[in-house]
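For reference, the structure is listed below as C-alpha coordinates.
Every protein chain but one is kept in place in this view of the complex.
Per-chain residue numbering starts at 1, and chain names A and B are given in the order in which the chains are listed.
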Amino acid sequence: MSERTERLSVRKTYKLFIGGAFPRSESGRSYVVTSSKGDFLANAARASRKDARDAVSAARKAFPGWSGATAYNRGQILYRIAEMLEGRRAQFAAEVADADGVSAKKAGELVDAAVDRLVWYAGWSDKIGAVLGSANPVAGPYFNLSSPEPTGVVAVVAPQAGPLLGLVSVIAPVIVTGNTCVVVASERAPLPAITLAEVLATSDLPGGVVNILTGSAAEMAPWLAGHMDVNGVDLTGAGPELAVTCEELAAENLKRVLRPPADRVDWLADPGIERMTAFLETKTVWHPIGI
Amino acid sequence: MTTPLAEVASSPSTLRAFLHGLPGVDRVGADARAAMLGTRSIKTTAKKQAIDMAIGMVDLTTLEGADTPGKVRAMCAKAVRPDPADASVPPVAAVCVYPDLVATAVEALAGSGVKVASVATSFPSGRSSLEVKVAETSLAVAAGAAEIDMVIDRGAFLAGDYLKVYEEIVATKEACADAHLKVILETGELATYDNVRRASWLAMIAGADFIKTSTGKVSPAATLPVTLVMLEAVRDFLAATGRKVGVKPAGGIRTTKDAIKYLVLVNETAGPDWLHPDWFRLGASSLLNDLLMQRQKMATGRYAGPDYFTLD
Partner (left out) sequence: MFEYAPAPESRDIVDIRPSYGLFINGEWVEPQGEERHKTVNPATEEVLAEVAWAGEADVDRAVQAAAKAFPVWSAMPGAERAKYLFRIARIIQERARELAVLETLDNGKPIRESRDVDLPLVAAHFFYYAGWADKLSYAGFGPDPRPLGVAGQVIPWNFPLLMLAWKIAPALACGNTVVLKPAETTPLTALAFAEICRQADLPPGVVNIVTGAGETGAALVNHPGVDKVAFTGSTEVGRLIARSLAGIRKKLTLELGGKAANIVFEDAPLDQAVEGIVNGIFFNQGHVCCAGSRLLVQESVAADLLEALKRRLGTLRLGDPLDKNTDIGAINSAEQLAKIRELSEAGEAEGAERWSPACPIPDRGYWFPPTVFTGVAQSHRIAREEIFGPVLSVLTFRTPAEAVEKANNTPYGLSAGVWTEKGSLMLWMASRLRAGVVWSNTFNRFDPTSPFGGYKESGYGREGGRHGLEAYLAV
(Lines give C-alpha, C1' and ligand atoms only; values in the text may rest on other atoms or scores of the structure.)
Protein backbone atom coordinates (compact mmCIF):
# COMPACT_ATOMS: atom_id res chain seq x y z
CA MET A 1 0.00 0.00 0.00
CA SER A 2 1.40 3.32 -0.91
CA GLU A 3 -1.08 5.42 1.05
CA ARG A 4 -0.89 5.31 4.85
CA THR A 5 -3.92 5.99 6.98
CA GLU A 6 -3.19 7.63 10.29
CA ARG A 7 -3.34 5.14 13.13
CA LEU A 8 -6.05 5.68 15.71
CA SER A 9 -4.51 5.71 19.18
CA VAL A 10 -5.68 3.52 22.05
CA ARG A 11 -6.63 5.79 24.91
CA LYS A 12 -6.08 5.06 28.55
CA THR A 13 -8.92 4.78 31.06
CA TYR A 14 -8.07 6.88 34.09
CA LYS A 15 -9.34 5.23 37.27
CA LEU A 16 -8.74 5.64 40.98
CA PHE A 17 -5.80 4.13 42.89
CA ILE A 18 -6.86 2.43 46.13
CA GLY A 19 -5.01 -0.30 48.02
CA GLY A 20 -2.67 -0.90 45.10
CA ALA A 21 -5.56 -1.56 42.69
CA PHE A 22 -7.15 0.67 40.07
CA PRO A 23 -10.92 0.63 40.65
CA ARG A 24 -13.52 2.88 39.05
CA SER A 25 -15.47 5.05 41.46
CA GLU A 26 -18.06 3.00 43.33
CA SER A 27 -20.45 5.79 42.41
CA GLY A 28 -20.00 5.09 38.72
CA ARG A 29 -19.42 8.80 38.13
CA SER A 30 -16.84 10.46 35.93
CA TYR A 31 -16.08 13.99 34.81
CA VAL A 32 -14.53 15.58 31.78
CA VAL A 33 -10.91 16.62 32.02
CA THR A 34 -9.72 19.14 29.49
CA SER A 35 -6.35 20.53 28.58
CA SER A 36 -5.42 24.05 29.53
CA LYS A 37 -6.67 25.02 26.07
CA GLY A 38 -10.05 23.43 26.70
CA ASP A 39 -9.62 20.32 24.55
CA PHE A 40 -11.06 17.05 25.76
CA LEU A 41 -8.39 14.83 27.39
CA ALA A 42 -10.25 12.10 29.24
CA ASN A 43 -13.15 11.19 31.47
CA ALA A 44 -11.63 10.86 34.94
CA ALA A 45 -13.31 8.99 37.76
CA ARG A 46 -15.22 11.26 40.11
CA ALA A 47 -14.61 9.65 43.47
CA SER A 48 -17.30 9.63 46.16
CA ARG A 49 -17.18 9.74 49.94
CA LYS A 50 -17.37 5.96 49.90
CA ASP A 51 -14.29 5.78 47.72
CA ALA A 52 -12.61 8.07 50.24
CA ARG A 53 -13.71 5.77 53.05
CA ASP A 54 -12.30 2.74 51.22
CA ALA A 55 -9.06 4.60 50.62
CA VAL A 56 -8.74 5.38 54.34
CA SER A 57 -9.27 1.68 55.13
CA ALA A 58 -6.57 0.75 52.64
CA ALA A 59 -4.19 3.33 54.09
CA ARG A 60 -4.84 2.11 57.64
CA LYS A 61 -4.25 -1.48 56.61
CA ALA A 62 -0.95 -0.54 55.00
CA PHE A 63 0.27 1.52 57.95
CA PRO A 64 1.74 -1.19 60.23
CA GLY A 65 3.81 -2.70 57.45
CA TRP A 66 4.99 0.59 56.00
CA SER A 67 5.79 2.30 59.28
CA GLY A 68 7.43 -0.93 60.49
CA ALA A 69 9.63 -1.26 57.41
CA THR A 70 13.21 -0.17 57.91
CA ALA A 71 13.97 3.41 57.00
CA TYR A 72 16.52 2.02 54.56
CA ASN A 73 13.83 0.01 52.83
CA ARG A 74 11.51 3.02 52.56
CA GLY A 75 14.36 5.07 51.14
CA GLN A 76 15.11 2.41 48.56
CA ILE A 77 11.48 2.37 47.48
CA LEU A 78 11.28 6.15 47.13
CA TYR A 79 14.43 6.02 45.07
CA ARG A 80 12.87 3.31 42.95
CA ILE A 81 9.87 5.57 42.37
CA ALA A 82 12.28 8.22 41.13
CA GLU A 83 13.88 5.72 38.77
CA MET A 84 10.53 4.65 37.37
CA LEU A 85 9.41 8.25 36.99
CA GLU A 86 12.59 9.14 35.12
CA GLY A 87 11.92 6.21 32.81
CA ARG A 88 8.55 7.69 31.88
CA ARG A 89 9.86 11.23 31.54
CA ALA A 90 8.44 11.78 28.06
CA GLN A 91 4.98 10.58 28.99
CA PHE A 92 4.82 12.79 32.05
CA ALA A 93 6.23 15.77 30.21
CA ALA A 94 3.44 15.43 27.64
CA GLU A 95 0.75 15.12 30.30
CA VAL A 96 2.11 18.06 32.27
CA ALA A 97 2.29 20.19 29.13
CA ASP A 98 -1.33 19.34 28.30
CA ALA A 99 -2.57 19.91 31.80
CA ASP A 100 -0.62 23.02 32.69
CA GLY A 101 -0.26 24.64 29.31
CA VAL A 102 3.50 25.00 29.76
CA SER A 103 6.03 24.54 27.00
CA ALA A 104 7.46 21.11 26.33
CA LYS A 105 10.81 22.30 27.66
CA LYS A 106 9.30 23.68 30.84
CA ALA A 107 7.24 20.51 31.28
CA GLY A 108 10.41 18.44 30.99
CA GLU A 109 12.07 20.57 33.66
CA LEU A 110 9.08 20.09 35.95
CA VAL A 111 9.30 16.32 35.52
CA ASP A 112 13.03 16.43 36.23
CA ALA A 113 12.35 18.45 39.36
CA ALA A 114 9.77 15.88 40.44
CA VAL A 115 12.32 13.09 40.01
CA ASP A 116 14.92 15.04 41.98
CA ARG A 117 12.36 15.81 44.67
CA LEU A 118 11.77 12.09 45.15
CA VAL A 119 15.50 11.49 45.37
CA TRP A 120 15.83 14.25 47.96
CA TYR A 121 13.12 12.72 50.12
CA ALA A 122 14.44 9.18 49.57
CA GLY A 123 17.61 10.31 51.32
CA TRP A 124 15.66 11.64 54.28
CA SER A 125 14.21 8.28 55.26
CA ASP A 126 17.15 7.23 57.42
CA LYS A 127 18.34 10.72 58.37
CA ILE A 128 15.30 12.52 59.73
CA GLY A 129 15.64 10.53 62.96
CA ALA A 130 19.22 11.70 63.39
CA VAL A 131 18.25 15.32 62.72
CA LEU A 132 15.09 15.42 64.87
CA GLY A 133 15.93 12.83 67.53
CA SER A 134 18.04 13.36 70.61
CA ALA A 135 19.59 11.71 73.62
CA ASN A 136 18.39 13.89 76.49
CA PRO A 137 20.66 14.54 79.47
CA VAL A 138 17.95 14.28 82.14
CA ALA A 139 18.99 15.00 85.73
CA GLY A 140 18.83 11.49 87.07
CA PRO A 141 19.93 7.92 86.48
CA TYR A 142 17.93 7.49 83.32
CA PHE A 143 18.63 6.79 79.73
CA ASN A 144 16.37 9.18 77.82
CA LEU A 145 15.96 9.06 74.08
CA SER A 146 13.58 10.94 71.82
CA SER A 147 12.85 9.86 68.30
CA PRO A 148 10.32 10.79 65.65
CA GLU A 149 7.57 8.40 64.63
CA PRO A 150 4.96 8.72 61.90
CA THR A 151 1.54 10.06 62.83
CA GLY A 152 -0.49 7.48 60.92
CA VAL A 153 -2.93 7.96 58.07
CA VAL A 154 -2.72 11.39 56.45
CA ALA A 155 -5.29 12.86 54.09
CA VAL A 156 -3.67 15.12 51.51
CA VAL A 157 -5.44 17.69 49.39
CA ALA A 158 -2.94 18.06 46.57
CA PRO A 159 -2.28 21.48 45.07
CA GLN A 160 -4.48 22.44 42.15
CA ALA A 161 -1.45 23.77 40.27
CA GLY A 162 1.62 21.66 39.69
CA PRO A 163 -0.13 18.43 38.75
CA LEU A 164 3.06 16.39 38.99
CA LEU A 165 5.76 18.34 40.85
CA GLY A 166 3.28 19.73 43.35
CA LEU A 167 1.74 16.31 43.82
CA VAL A 168 5.06 14.55 44.35
CA SER A 169 6.12 17.34 46.70
CA VAL A 170 3.17 16.69 49.00
CA ILE A 171 3.11 12.87 48.84
CA ALA A 172 6.82 12.11 49.33
CA PRO A 173 7.32 13.93 52.67
CA VAL A 174 4.24 12.24 54.13
CA ILE A 175 5.20 8.69 53.23
CA VAL A 176 8.98 8.80 53.59
CA THR A 177 8.69 8.91 57.37
CA GLY A 178 6.28 5.96 57.48
CA ASN A 179 2.85 7.54 57.19
CA THR A 180 0.33 6.27 54.68
CA CYS A 181 -1.93 8.63 52.81
CA VAL A 182 -5.09 9.32 50.88
CA VAL A 183 -4.54 11.98 48.27
CA VAL A 184 -7.17 14.06 46.53
CA ALA A 185 -5.53 14.95 43.24
CA SER A 186 -5.81 18.29 41.48
CA GLU A 187 -9.41 18.49 40.33
CA ARG A 188 -8.58 20.39 37.17
CA ALA A 189 -5.51 18.34 36.20
CA PRO A 190 -5.84 14.84 37.68
CA LEU A 191 -4.36 12.80 34.85
CA PRO A 192 -0.67 12.99 35.84
CA ALA A 193 -1.73 11.80 39.31
CA ILE A 194 -3.19 8.60 37.95
CA THR A 195 -0.18 8.07 35.71
CA LEU A 196 1.96 8.61 38.81
CA ALA A 197 -0.13 5.90 40.47
CA GLU A 198 1.01 3.55 37.72
CA VAL A 199 4.58 4.42 38.65
CA LEU A 200 3.86 3.86 42.35
CA ALA A 201 2.22 0.52 41.60
CA THR A 202 5.37 -0.72 39.89
CA SER A 203 7.95 0.58 42.37
CA ASP A 204 7.72 -1.99 45.18
CA LEU A 205 5.58 0.48 47.15
CA PRO A 206 3.18 -1.70 49.16
CA GLY A 207 -0.46 -1.29 48.11
CA GLY A 208 -2.37 1.19 50.27
CA VAL A 209 0.60 3.37 51.25
CA VAL A 210 -0.53 5.94 48.70
CA ASN A 211 -4.14 6.07 47.57
CA ILE A 212 -5.16 8.59 44.94
CA LEU A 213 -8.65 9.91 44.39
CA THR A 214 -9.73 12.12 41.51
CA GLY A 215 -12.77 14.33 41.56
CA SER A 216 -13.95 17.21 43.68
CA ALA A 217 -11.84 18.25 46.63
CA ALA A 218 -14.77 20.22 47.98
CA GLU A 219 -16.81 17.04 48.01
CA MET A 220 -14.24 14.63 49.46
CA ALA A 221 -11.95 16.69 51.67
CA PRO A 222 -14.53 17.31 54.41
CA TRP A 223 -15.25 13.59 54.66
CA LEU A 224 -11.55 12.89 55.04
CA ALA A 225 -11.02 15.78 57.46
CA GLY A 226 -13.87 14.48 59.60
CA HIS A 227 -12.89 10.81 59.39
CA MET A 228 -12.08 9.54 62.88
CA ASP A 229 -9.51 7.04 61.58
CA VAL A 230 -7.44 9.71 59.87
CA ASN A 231 -4.60 11.20 61.93
CA GLY A 232 -3.49 14.15 59.88
CA VAL A 233 -4.62 16.34 57.04
CA ASP A 234 -2.57 18.36 54.59
CA LEU A 235 -4.77 21.13 53.20
CA THR A 236 -2.25 22.51 50.71
CA GLY A 237 -4.67 22.32 47.78
CA ALA A 238 -7.80 23.43 49.61
CA GLY A 239 -9.19 26.91 48.98
CA PRO A 240 -9.55 29.26 51.96
CA GLU A 241 -13.16 28.36 52.76
CA LEU A 242 -12.70 24.64 52.32
CA ALA A 243 -9.55 24.78 54.42
CA VAL A 244 -11.39 26.34 57.35
CA THR A 245 -14.21 23.83 57.08
CA CYS A 246 -11.72 20.98 57.03
CA GLU A 247 -9.70 22.35 59.92
CA GLU A 248 -12.85 22.59 62.01
CA LEU A 249 -13.76 19.02 61.16
CA ALA A 250 -10.21 17.90 61.87
CA ALA A 251 -10.46 19.30 65.39
CA GLU A 252 -12.85 16.54 66.42
CA ASN A 253 -10.07 13.98 66.83
CA LEU A 254 -7.30 16.56 66.90
CA LYS A 255 -5.78 15.69 63.57
CA ARG A 256 -2.44 17.22 62.79
CA VAL A 257 -3.23 19.94 60.27
CA LEU A 258 -0.92 21.42 57.68
CA ARG A 259 -2.65 24.62 56.58
CA PRO A 260 -2.62 25.82 53.00
CA PRO A 261 0.28 28.18 52.29
CA ALA A 262 -0.46 31.87 52.55
CA ASP A 263 1.25 32.65 49.27
CA ARG A 264 1.53 30.86 45.99
CA VAL A 265 4.07 28.06 46.39
CA ASP A 266 7.11 27.81 44.18
CA TRP A 267 7.40 24.05 43.95
CA LEU A 268 10.85 24.38 42.43
CA ALA A 269 12.24 25.92 45.61
CA ASP A 270 14.03 24.03 48.40
CA PRO A 271 11.20 22.34 50.28
CA GLY A 272 12.75 22.33 53.75
CA ILE A 273 11.65 19.73 56.26
CA GLU A 274 8.36 21.22 57.46
CA ARG A 275 6.26 18.89 55.37
CA MET A 276 7.85 15.94 57.15
CA THR A 277 7.74 17.35 60.68
CA ALA A 278 4.05 18.22 60.27
CA PHE A 279 3.20 14.53 60.37
CA LEU A 280 5.70 13.21 62.90
CA GLU A 281 5.19 12.51 66.57
CA THR A 282 8.06 12.54 69.02
CA LYS A 283 8.40 9.54 71.28
CA THR A 284 10.59 9.74 74.36
CA VAL A 285 11.75 6.58 76.11
CA TRP A 286 12.94 6.56 79.72
CA HIS A 287 14.89 3.68 81.17
CA PRO A 288 16.68 3.45 84.51
CA ILE A 289 20.42 2.93 84.70
CA GLY A 290 21.75 0.87 87.59
CA ILE A 291 22.92 -2.50 88.77
CA MET B 1 5.53 -43.53 86.52
CA THR B 2 7.93 -40.74 87.38
CA THR B 3 9.69 -38.70 84.80
CA PRO B 4 12.97 -36.84 85.27
CA LEU B 5 12.59 -33.46 86.93
CA ALA B 6 9.01 -34.34 87.96
CA GLU B 7 9.80 -32.95 91.40
CA VAL B 8 9.75 -29.41 90.06
CA ALA B 9 6.01 -29.90 89.50
CA SER B 10 5.35 -30.63 93.15
CA SER B 11 3.62 -27.26 93.56
CA PRO B 12 2.53 -24.31 91.41
CA SER B 13 5.32 -22.18 92.85
CA THR B 14 8.14 -24.66 92.28
CA LEU B 15 6.99 -25.23 88.73
CA ARG B 16 6.73 -21.53 88.07
CA ALA B 17 10.12 -20.88 89.65
CA PHE B 18 11.71 -23.56 87.51
CA LEU B 19 10.19 -22.41 84.23
CA HIS B 20 10.97 -18.76 84.92
CA GLY B 21 14.52 -19.71 85.89
CA LEU B 22 15.29 -20.99 82.41
CA PRO B 23 17.59 -18.67 80.46
CA GLY B 24 15.71 -16.13 78.38
CA VAL B 25 15.57 -16.18 74.62
CA ASP B 26 16.49 -13.02 72.78
CA ARG B 27 14.15 -12.88 69.84
CA VAL B 28 16.38 -10.90 67.51
CA GLY B 29 19.30 -13.23 68.12
CA ALA B 30 17.22 -16.38 67.70
CA ASP B 31 15.71 -15.06 64.48
CA ALA B 32 19.16 -14.20 63.16
CA ARG B 33 20.55 -17.63 63.99
CA ALA B 34 17.62 -19.38 62.29
CA ALA B 35 17.93 -17.12 59.26
CA MET B 36 21.65 -17.81 58.99
CA LEU B 37 21.07 -21.55 59.08
CA GLY B 38 18.44 -20.99 56.41
CA THR B 39 21.23 -19.87 54.07
CA ARG B 40 22.95 -23.26 54.12
CA SER B 41 23.22 -24.51 50.57
CA ILE B 42 22.25 -28.19 50.32
CA LYS B 43 23.08 -29.50 46.88
CA THR B 44 23.61 -32.70 44.87
CA THR B 45 24.21 -35.76 47.06
CA ALA B 46 23.29 -33.92 50.23
CA LYS B 47 20.03 -32.79 48.67
CA LYS B 48 19.17 -36.33 47.58
CA GLN B 49 19.83 -37.56 51.08
CA ALA B 50 17.80 -34.74 52.58
CA ILE B 51 14.80 -35.34 50.35
CA ASP B 52 14.53 -39.01 51.26
CA MET B 53 15.15 -38.23 54.88
CA ALA B 54 12.38 -35.63 54.81
CA ILE B 55 9.92 -37.97 53.09
CA GLY B 56 10.55 -40.54 55.80
CA MET B 57 9.84 -37.91 58.48
CA VAL B 58 6.54 -36.67 57.13
CA ASP B 59 3.43 -37.05 59.24
CA LEU B 60 0.99 -36.93 56.35
CA THR B 61 -1.92 -35.05 57.74
CA THR B 62 -5.55 -34.40 57.06
CA LEU B 63 -7.49 -32.55 59.74
CA GLU B 64 -10.56 -31.15 58.06
CA GLY B 65 -14.18 -31.14 59.02
CA ALA B 66 -14.84 -32.65 55.61
CA ASP B 67 -12.56 -35.68 56.10
CA THR B 68 -14.18 -38.98 55.16
CA PRO B 69 -13.07 -42.63 55.29
CA GLY B 70 -12.51 -42.42 51.55
CA LYS B 71 -10.22 -39.43 51.87
CA VAL B 72 -8.27 -41.10 54.68
CA ARG B 73 -7.88 -44.38 52.77
CA ALA B 74 -6.56 -42.50 49.76
CA MET B 75 -4.08 -40.62 51.91
CA CYS B 76 -2.95 -43.88 53.52
CA ALA B 77 -2.24 -45.36 50.12
CA LYS B 78 -0.14 -42.30 49.34
CA ALA B 79 1.66 -42.61 52.68
CA VAL B 80 2.78 -46.17 51.95
CA ARG B 81 3.69 -45.58 48.33
CA PRO B 82 4.15 -41.83 47.82
CA ASP B 83 5.09 -42.18 44.16
CA PRO B 84 3.31 -45.03 42.38
CA ALA B 85 5.78 -44.73 39.52
CA ASP B 86 8.87 -45.06 41.69
CA ALA B 87 9.19 -47.83 44.25
CA SER B 88 12.47 -46.41 45.57
CA VAL B 89 10.60 -43.60 47.32
CA PRO B 90 10.40 -44.44 51.03
CA PRO B 91 7.07 -44.41 52.87
CA VAL B 92 6.27 -41.54 55.19
CA ALA B 93 6.55 -41.86 58.96
CA ALA B 94 2.91 -41.65 59.88
CA VAL B 95 -0.50 -40.40 58.93
CA CYS B 96 -2.25 -37.99 61.23
CA VAL B 97 -6.05 -37.93 61.44
CA TYR B 98 -8.93 -37.08 63.76
CA PRO B 99 -9.83 -39.77 66.36
CA ASP B 100 -12.97 -41.01 64.61
CA LEU B 101 -10.93 -41.90 61.52
CA VAL B 102 -8.17 -43.77 63.35
CA ALA B 103 -9.78 -47.18 62.78
CA THR B 104 -10.03 -46.51 59.05
CA ALA B 105 -6.38 -45.51 58.89
CA VAL B 106 -5.24 -48.46 61.00
CA GLU B 107 -7.01 -50.83 58.66
CA ALA B 108 -5.63 -49.15 55.55
CA LEU B 109 -2.07 -49.18 56.88
CA ALA B 110 -2.02 -52.66 58.41
CA GLY B 111 1.38 -54.22 57.93
CA SER B 112 2.85 -51.20 56.14
CA GLY B 113 5.04 -49.91 58.96
CA VAL B 114 3.48 -46.46 58.58
CA LYS B 115 2.16 -45.39 61.96
CA VAL B 116 -1.21 -43.89 62.73
CA ALA B 117 -1.23 -40.72 64.72
CA SER B 118 -4.37 -39.12 66.05
CA VAL B 119 -4.96 -35.65 67.33
CA ALA B 120 -6.85 -35.61 70.59
CA THR B 121 -7.76 -33.52 73.64
CA SER B 122 -10.32 -31.38 71.82
CA PHE B 123 -7.97 -30.46 69.02
CA PRO B 124 -7.33 -27.76 67.98
CA SER B 125 -8.52 -25.41 70.75
CA GLY B 126 -8.17 -27.75 73.72
CA ARG B 127 -11.18 -26.06 75.29
CA SER B 128 -12.90 -28.91 77.05
CA SER B 129 -12.82 -30.70 80.36
CA LEU B 130 -9.97 -33.01 81.28
CA GLU B 131 -12.41 -35.92 81.42
CA VAL B 132 -13.39 -35.39 77.80
CA LYS B 133 -9.76 -35.01 76.74
CA VAL B 134 -8.69 -38.18 78.49
CA ALA B 135 -11.69 -40.09 77.14
CA GLU B 136 -10.93 -38.91 73.62
CA THR B 137 -7.32 -39.98 73.99
CA SER B 138 -8.35 -43.41 75.26
CA LEU B 139 -10.76 -43.89 72.37
CA ALA B 140 -8.08 -43.02 69.83
CA VAL B 141 -5.61 -45.38 71.47
CA ALA B 142 -8.24 -48.12 71.65
CA ALA B 143 -8.90 -47.62 67.94
CA GLY B 144 -5.25 -48.35 67.29
CA ALA B 145 -3.45 -45.02 67.25
CA ALA B 146 0.25 -45.48 67.92
CA GLU B 147 0.80 -41.77 68.45
CA ILE B 148 -1.34 -39.11 70.07
CA ASP B 149 -0.93 -35.43 69.16
CA MET B 150 -2.44 -33.55 72.08
CA VAL B 151 -2.85 -29.80 72.46
CA ILE B 152 -1.95 -27.96 75.63
CA ASP B 153 -4.35 -25.59 77.34
CA ARG B 154 -2.89 -22.33 76.09
CA GLY B 155 -5.37 -20.35 78.13
CA ALA B 156 -4.11 -21.94 81.33
CA PHE B 157 -0.50 -21.48 80.23
CA LEU B 158 -0.95 -17.79 79.46
CA ALA B 159 -2.84 -17.33 82.73
CA GLY B 160 0.20 -18.72 84.54
CA ASP B 161 -1.55 -21.90 85.63
CA TYR B 162 1.36 -24.09 84.62
CA LEU B 163 0.38 -26.89 86.94
CA LYS B 164 -2.95 -27.31 85.18
CA VAL B 165 -1.16 -27.66 81.86
CA TYR B 166 1.28 -30.09 83.44
CA GLU B 167 -1.43 -32.24 84.98
CA GLU B 168 -3.35 -32.45 81.72
CA ILE B 169 -0.27 -33.67 79.92
CA VAL B 170 0.44 -36.21 82.66
CA ALA B 171 -3.16 -37.46 82.50
CA THR B 172 -3.07 -37.68 78.72
CA LYS B 173 0.24 -39.50 78.83
CA GLU B 174 -1.32 -42.01 81.17
CA ALA B 175 -4.24 -42.49 78.81
CA CYS B 176 -1.78 -43.06 75.99
CA ALA B 177 -0.47 -46.23 77.58
CA ASP B 178 2.05 -47.45 74.99
CA ALA B 179 1.20 -44.83 72.42
CA HIS B 180 3.73 -42.05 71.92
CA LEU B 181 2.63 -38.63 73.07
CA LYS B 182 3.29 -35.55 71.00
CA VAL B 183 2.47 -32.35 72.81
CA ILE B 184 1.36 -29.45 70.63
CA LEU B 185 2.37 -26.13 72.16
CA GLU B 186 0.57 -23.97 69.58
CA THR B 187 3.48 -21.58 69.57
CA GLY B 188 1.60 -19.03 67.48
CA GLU B 189 -0.62 -18.39 70.51
CA LEU B 190 2.20 -18.44 73.04
CA ALA B 191 3.63 -15.46 71.16
CA THR B 192 7.04 -15.14 72.84
CA TYR B 193 10.08 -17.37 72.53
CA ASP B 194 10.45 -17.31 76.30
CA ASN B 195 7.01 -18.93 76.46
CA VAL B 196 8.00 -21.45 73.80
CA ARG B 197 11.03 -22.47 75.84
CA ARG B 198 8.99 -22.71 79.06
CA ALA B 199 6.20 -24.67 77.41
CA SER B 200 8.77 -27.02 75.86
CA TRP B 201 10.29 -27.79 79.24
CA LEU B 202 6.88 -28.06 80.87
CA ALA B 203 5.78 -30.65 78.30
CA MET B 204 9.01 -32.63 78.58
CA ILE B 205 8.88 -32.69 82.36
CA ALA B 206 5.29 -33.90 82.14
CA GLY B 207 6.36 -36.82 79.98
CA ALA B 208 6.04 -35.73 76.34
CA ASP B 209 7.76 -38.02 73.85
CA PHE B 210 7.65 -35.27 71.25
CA ILE B 211 7.06 -31.55 71.38
CA LYS B 212 5.22 -30.13 68.41
CA THR B 213 4.90 -26.53 67.31
CA SER B 214 1.39 -26.10 66.01
CA THR B 215 -2.02 -27.40 65.15
CA GLY B 216 -1.82 -25.85 61.70
CA LYS B 217 -5.04 -23.99 62.49
CA VAL B 218 -3.37 -20.88 63.90
CA SER B 219 -1.08 -18.46 62.16
CA PRO B 220 1.86 -18.34 62.48
CA ALA B 221 2.30 -22.11 62.57
CA ALA B 222 5.78 -23.64 62.46
CA THR B 223 8.63 -21.20 61.98
CA LEU B 224 12.35 -21.79 61.89
CA PRO B 225 13.19 -19.76 65.01
CA VAL B 226 10.44 -21.38 67.08
CA THR B 227 11.73 -24.78 66.02
CA LEU B 228 15.25 -23.63 66.88
CA VAL B 229 14.15 -22.78 70.42
CA MET B 230 12.44 -26.17 70.76
CA LEU B 231 15.49 -28.01 69.44
CA GLU B 232 17.64 -26.19 72.01
CA ALA B 233 15.17 -27.32 74.65
CA VAL B 234 15.32 -31.02 73.73
CA ARG B 235 19.11 -30.82 73.49
CA ASP B 236 19.37 -29.26 76.94
CA PHE B 237 16.73 -31.60 78.39
CA LEU B 238 18.74 -34.62 77.26
CA ALA B 239 21.85 -33.16 78.86
CA ALA B 240 19.98 -32.43 82.09
CA THR B 241 17.98 -35.65 82.43
CA GLY B 242 19.32 -38.25 80.02
CA ARG B 243 15.93 -38.52 78.33
CA LYS B 244 15.64 -37.77 74.63
CA VAL B 245 12.54 -36.05 73.29
CA GLY B 246 11.57 -35.56 69.64
CA VAL B 247 10.51 -32.38 67.83
CA LYS B 248 7.80 -31.88 65.24
CA PRO B 249 7.27 -28.62 63.41
CA ALA B 250 3.85 -28.65 61.76
CA GLY B 251 1.89 -26.27 59.60
CA GLY B 252 3.09 -24.08 56.77
CA ILE B 253 5.95 -26.33 55.64
CA ARG B 254 5.13 -26.66 51.96
CA THR B 255 8.32 -26.80 49.95
CA THR B 256 11.40 -28.97 49.78
CA LYS B 257 13.46 -25.88 50.42
CA ASP B 258 11.57 -25.28 53.68
CA ALA B 259 11.91 -28.92 54.73
CA ILE B 260 15.66 -28.90 54.11
CA LYS B 261 16.05 -25.76 56.20
CA TYR B 262 14.44 -27.64 59.09
CA LEU B 263 16.83 -30.56 58.63
CA VAL B 264 19.80 -28.20 58.71
CA LEU B 265 18.39 -26.63 61.85
CA VAL B 266 18.18 -30.07 63.49
CA ASN B 267 21.64 -31.03 62.30
CA GLU B 268 23.34 -27.95 63.70
CA THR B 269 21.25 -27.41 66.84
CA ALA B 270 20.18 -30.67 68.48
CA GLY B 271 22.66 -32.59 66.36
CA PRO B 272 22.59 -35.39 63.78
CA ASP B 273 21.31 -37.87 66.40
CA TRP B 274 17.92 -36.25 65.98
CA LEU B 275 17.83 -36.76 62.21
CA HIS B 276 15.62 -39.83 62.39
CA PRO B 277 11.83 -40.27 62.22
CA ASP B 278 11.93 -41.46 65.83
CA TRP B 279 13.14 -37.98 66.83
CA PHE B 280 12.05 -35.56 64.17
CA ARG B 281 8.86 -35.28 62.16
CA LEU B 282 7.42 -32.78 59.73
CA GLY B 283 3.68 -32.30 60.02
CA ALA B 284 2.52 -31.53 56.50
CA SER B 285 0.24 -32.40 53.63
CA SER B 286 1.20 -30.58 50.43
CA LEU B 287 4.92 -30.84 51.25
CA LEU B 288 5.07 -34.48 50.16
CA ASN B 289 4.34 -33.79 46.51
CA ASP B 290 6.93 -31.05 46.38
CA LEU B 291 9.50 -33.43 47.81
CA LEU B 292 8.53 -35.96 45.13
CA MET B 293 8.83 -33.36 42.39
CA GLN B 294 12.27 -32.30 43.60
CA ARG B 295 13.29 -35.91 43.86
CA GLN B 296 12.28 -36.49 40.28
CA LYS B 297 14.14 -33.37 39.18
CA MET B 298 17.29 -34.74 40.83
CA ALA B 299 16.82 -38.07 39.03
CA THR B 300 15.91 -36.81 35.56
CA GLY B 301 17.52 -33.38 35.41
CA ARG B 302 14.20 -31.91 34.25
CA TYR B 303 11.91 -29.74 36.33
CA ALA B 304 8.84 -31.75 37.28
CA GLY B 305 5.20 -30.78 36.76
CA PRO B 306 2.38 -31.30 39.25
CA ASP B 307 0.26 -33.27 36.80
CA TYR B 308 2.57 -36.25 37.20
CA PHE B 309 2.02 -36.70 40.94
CA THR B 310 -1.05 -38.01 42.65
CA LEU B 311 -3.35 -35.71 44.60
CA ASP B 312 -4.85 -37.65 47.49
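Just so it is clear, a residue touches a chain if its C-beta (ideal position, glycine included) is under 8 Å from a C-beta of that chain, and two chains touch if they have at least 3 such contacts.
As the structure is a computational prediction, the values presented were derived from the model and not from experiment.
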Task = Check each of A:I18, A:V119, A:I171 or A:L280 against the chain that is not shown and name the one that touches it.
result = A:V119
Request  = Return the single residue from B:A9, B:I42, B:V134 or B:A304 that touches the missing chain.
outcome  = B:I42
Task = For the chain that got dropped from the picture, name the residues of subunit A it touches.
result = 71-72, 75-76, 79, 116, 119-120, 122-127, 129-131, 143, 273, 287-291
Request  = Mind listing the subunit B residues that contact the chain we can't see here?
outcome  = 23-26, 28-30, 32-33, 39-47, 49-50, 53, 232, 263, 267-268, 272, 275
